[in-house]
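Working notes for the structure below.
One protein chain omitted, others in place.
Right after this comes subunit A.
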Amino acid sequence: MDSKVQTSTLPPAQPTYIFRGHTSHIHCVQIVRQNSRLLTGDADGWIVLWSLASKRPVAVWQGHDAAILGIAEWGPEKLLSHGRDNSLKVWQLRPADEKHLSNAPPADGLSTHRPQPWLLHSLAVNTLNFCGFSMCPERASSSPAQLKHVSSQEDDAKSVVSDSILVAVPATEDKQVDIFQLPSERRLYTAPRVQPIDTGMIMALKLIHHPQATNLLLLLAGYESGHTAVHLLYTLTTDTPQQAWQTIYLSQPHTQPILSLDASPSLTTYFTSSADAIIAAHRIPEIPNPQTLTNPPEVPRSATLASAPAPVQVAFKINPTKHSGQQSLRVRSDGRILATAGWDGRVRIYSTKSLKEVAVLKWHREGVYGVGFAEVRVGEGHGGVDRVDRADGTMQRLQKQRELQMQAKHWIVAGSKDGKVSMWEVY
């Protein structure tokens, strides 16, 4: 799939559609709701939910007073947004709610009445630079996780997944990370800074479960100094269950601050991009021997691990791309390609295996700040799309069909400084 576009004989790709309507820089783009909606957030705090089928806004509201740093989807009904106004908000936006919201894009002026969707939570969090939050479903209950090599917990885990999530945001102390639990709004953990090296501020982070032991939390972090680290949250097997962090991986592939990072869907690898021209791939380490984890001295919660300084390792793979300033690195859900948003207005697509550049998408005249992939849906394939349910009348048939077509395509969206979002169909 990737190989056929390596040649440069193809004409330059053209976007399929340009979403117009934002008046200021777009900071994040995200395709949500099974590829039926596009969520964008701009520098003025506006959030717009677009329908991919009709290419028009279905919900527009100003969620924050300052730039949006990150947006995400929590279940089918809730949306998270993280703004530079030091707040993390959870909105309730069910498909049925869309019609109550304004659908006039921000460019239509401020005069229109724009109700906000129902606000479920508003969390005062710290904001640092442009470091957005990272969210992951909580697998185990908030009770101390058992350190086991098991995946049998998935069953009961699922029941929990739908409800509670963990959200990681930069902590007040700018080298640490706070992890909150929602909907309880409690701060559960604070991941410590890397010792003893001075990594500078935290720039990008990602919260995941360990691929082998899904009840183990891993925090991937990128720092101002170009360092990246993987922190593991483990439970001390003492009588009183206590949890502690350990840095299990540390590397410095970049000379400039890290701008973004994302993990592959298999959670075995993660990728970092920075203000310099390097794209790096890192292996997420295996779970270390439980023995080594249990041994460290008693440490209080959210304390630093002074005793076990992690060695600085070499990144798994590095691609010096010669294009500096690539941010918003995203890996597609099938794990085959990743994309970065370039300050030079280009979206670059790389193969995850080789880190080779496989495509450059050029439309924007100004810097691109955010990219997002549509979920690649396997299984349903293309066959299922053609065979639209004709039984339920012809009234909504075309619409449904179109929506399905849209959902099946492999979109990539890019939001730029010029306030426009381009949508491309790639691979």
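By our rule, contacts are C-beta pairs under 8 Å (C-beta built on N, C-alpha and C of every residue); 3 or more make two chains touch, one makes a residue touch a chain; residues count from 1.
The definition used in the following text is that contacts and distances are computed from a predicted model.
Novice: Out of "DNA primase large subunit", "Sec62/63 complex, subunit Sec66", "Bacterial surface antigen (D15) domain-containing protein" or "HEAT repeat protein-like protein", which one is the UniProt protein name for the chain not included here?
Specialist: Record says "HEAT repeat protein-like protein".
Novice: With the full complex in mind, choose from A:46, A:249, A:363 or A:411 the residue touching the hidden chain.
Specialist: A:363
Novice: Please pick, from A:55, A:114, A:187 or A:283, the residue that touches the omitted chain in the full complex.
Specialist: A:55
Novice: Contacts of subunit A with the missing chain: which residues?
Specialist: Within subunit A, the residues touching the omitted chain are 14-15, 17-18, 20-21, 23, 53-56, 107-108, 363, 365, 390-391, 394-399, 402, 418, 420.
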